[in-house]
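Of the protein chains in this complex, all but one are displayed in their positions.
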Amino acid sequence: MSNNNIDIVKVIQSKLGDKVQIQLGQLGTAAINVSNGLHREVLKAMLEADEKTGLTAISGVDLGTTLGVLYHVHTSNAFVTIRAEVPKDNPKIQTIVDLIPGAAFHEYEVSDLLGVIFVGNELKGHLVLSENWPEGIYPLRKDVKATEVKLSPAPEEEKAPDIGKLVKIIIGPQHPALLEPEKFAVTVDGEIVTKVEPRIGYVHRGIEKASESRTYVQDVYLVERICGICNACHAYGFVAAVEKILKTQVPERAKYLRVVTLELNRLHSHLLTLGHAGLEIGYETLFQYFWRDREPIMDLIELTSGNRVYASLMTIGGVRRDIKDVDVPKIKTTLEDLRKKIPFYRQVYENEPSIKARMRNVGRLSREDAIKLCVVGPVARGSGYDIDVRKDDPYEAYGEIPFNKIVYKEGDTWARMNVRMDEVEESINIIQYALDHMPKGPFRIDVPRNVIAGESISRNEAPRGELFYYVKSNGTANPERVKVRTPTFANIPSFLQTAIGENIADVPPNFVSLDPCFSCTDR
Amino acid sequence: MIDIWLILRILIFPGFAFILLLTLFCDWIERKLEARIQNRVGPLVAGPAGLFQPLADFIKLLTKEDIEPRDAKKTVFKFAPLVAFTIMVFAICFLPIDGASVLSTGGFSGDLIVILTFSTVASFLLFLSGWASANPYGTISSARVLTQFLGYDIPLFLIALTPAFIVGSLSIFNIASGFTLASGQLVPIILLAPWAFVLFIITMQAELEKDPFDVPDAESELVGGVCTEFTGAKLAFLHLTRDVQIVFGSALVVELFLGGPYGPVFFGVPAFWYSLWFVLKLLAVVIITEYITTLFARLRIDQVLTANWKILLPAAILSLMLTVILVHWVYPLV
Partner (left out) sequence: MAAKKPKKSRISPMFRRTVSHIFTKPATTKYPFAKPTLPDDYRGKPEHTMTTCNMIDLSGTSRVLAFDVQALVNTNCQVCVRDCPANAITIVEVEGKKRPQFDLNKCIFCNQCVESCSRSAIKGSGKYELAAVDKNSLVIRPQPNAKEGTKQ
């Protein structure tokens, strides 16, 4: 099923080589510069050649007189960026939602923040900006200063639904089922859901714009605070992209230390989700047990980095501190204790009748839908769509460490939770291997403060899925553009589809199996 | 002439004050047990080992601001919590606690039906309080209260009648005394119909709205359930009604199946020993129900309906039939 032998660049070259300009080795496997309209042709060619083609992100860049629209597309063995440009006074470009349905949200975001109009998929209202944002002001354009924008008066309030006929239930923005605020207007017919209308953007802090006015050193800490749970992955994504622009090679020891940090991050995040899922179905005992077992991991993160949550270990050129040899036995014993507890939880998931009643056959997502909607992470791997950036596109020391890719076929909530549970065990294996085979040497090198002009991407596997960074520098101490595409942003459209036809009482467990992190979604 | 003794019995022991203290104590036991099962500490600071925590919560709620939504039905909103609480306490007053009930010494025939009706009215008042608050969460939750209530009420009555069939009387006093064997000895009903005891515990879980039948109070979907719009003193009384309901349900189990307050008397006044046995048996039942609560997740409303109509109701009918057969043909021989 995996077409590992297809050279997608050669396919594009053969079909459209005369109309497009191909730059190998740029922005992934290759960057393809197209003129307006030809991006659809390139995508069609790629979709025909490789069925596992999916859209990772759409980056919008302000290039002065034009707006750049970059389509980042991943296939089963390559990563290609299609570069298009539209003039600022007529920023229209053809949509690609008919080819890849999962591109809808990405196009909305570029429309909202940069003002590009995707013909065939126009944005009505706002996606991440608030209702009272003034019309015609696109924050990511260079001529807009965020502090000088005057907000319009607040719109009149939404009418409360009629109590007599309960048709629309509003979940959020403040709701016990959601950890962070987002609004979902769920239309029900009796107890069955017929439609879900999301409204995201409640946690939008404008981090991408803020990163353009800070130096690279400061930005490492800024992007780390996009999300509290997967903070190490955000810091790593930014740092890796900048290192690619600088063309520096970090020392080997730094690569292994980075792997240990990223896997500890994955451990605590998965244990958090597994516990939270228990809380959503009313199983408070399971929630407390999982979080009790998560505490030693937080202590390990504190031991290696100095803080329980924000590890702040990544820096451009390596890591900020080393793991002392005296600490390694303690890390290993804690991980072994956690490993001994996993069979108990597996048995609970297999045999506990109320868990199976609430989680089986809830939120089914078939493999075809998963590929079309471009979902990532455990949501994809629970539906049989086996993508994992650590295996498909190895980074840091992952190419040298043996581990398994966890895939389940059922596609329901229960499968996704099991994927996370098995990944906990795999992470323990990875950390122990990394600690045993850690090379000696320096863990950090010096880098210049002014980064030469260039652009680059980085992808890494955050606990929730593939996290994508695009960084463009212009030779000064501040970056020109930082674009983040977070995994939950790619996964929310799948929820809009899986919730339809199910019970309203199934919405919380279904939703929490996506592992939503709205701070990531909104940035 | 006003009987001072009766007034003291109603107000202090075994009446209102005793029931209130017992409720707060059972709340503490529940929270500590749930915490220990979940490997944490539970209430710790308020009083020795956190004993005063439920009282502190009650007093705190009394000091908070009382907000009434503009669209709520005023009278029902104001009085439903208080009336529900009163009815539950009144229902407990019929049960023999220290050998005699609060109001009368011997009860009357048929008071089992009376107190079961009271508990039905109290559930209905909880439904009304959610319905009267102009809030979609309250409305959905009260609809679920009614749906679940329809499912468990009939099995509840049927199983509660099982001890009545065995003893041959509808008076709680007679049932609590137990069944007289041919040898003249009194045994509690649990030994004669243990299946009814198990079924009654399960049905009681549904009535008290605890896991796995926690649906109307589903925090992750419905914010606060029927209590969403209530604040301050009204919320305090709603919570207290919930807790008193738990005491009432457990007390009913004790009276019907475990032989009520009757037990061995060692020395001194029998009333003291009867109250002690009553409290100990009550705590045992509370511990059992709380343990079942922590063990399971919450079922969906349609799964609850399936459980009620397809499993509980046939089981209740079968249990009644089995009991009738045993009573007529088997037990007189014993």
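As written, the chains take the letters A and B, and residue 1 is the first residue of each chain.
In this text, contacts are C-beta pairs under 8 Å (C-beta built on N, C-alpha and C of every residue); 3 or more make two chains touch, one makes a residue touch a chain.
Note that this is a predicted model, so its numbers are computed, not measured.
For the chain excluded from display, the touched partners among the shown chains of the whole complex are A, B.
Touching the chain that is not shown, out of A:Val348, A:Ile445 or A:Leu496: A:Val348 (per the contact rule at the top). Annotation: of A:Ile406, A:Val451 or A:Ala505, A:Ile406 touches the absent chain (contact as defined above).
Among A:Arg320, A:Arg367 or A:Lys391, only A:Arg320 touches the chain that is left out of the view. By the touch criterion stated above, the residues of chain B touching the omitted chain are 33, 35-41, 44, 291, 294-295.
Where chain A meets the chain that is not shown, the touching residues are 214-215, 217-222, 285-286, 292, 295, 302-303, 305-307, 310, 312, 320-321, 343-344, 346-348, 350-353, 404-408, 418, 422, 425-426.
The rule is short, and it goes like this: only the chains that are shown with their structure count from here on.
With centres defined as mean CA coordinates, chain B is found 49 Å away from chain A.
Within the complex formed with chain B, the residues of chain A that make contact are 160-161, 163, 166, 169-170, 175-177, 191, 278-286, 288-289, 292, 352-355, 357-358, 503-508. The part of chain B that touches chain A in the complex is made up of residues 34, 37-40, 134, 136, 139-140, 211-212, 214-215, 218-221, 223, 294-303.
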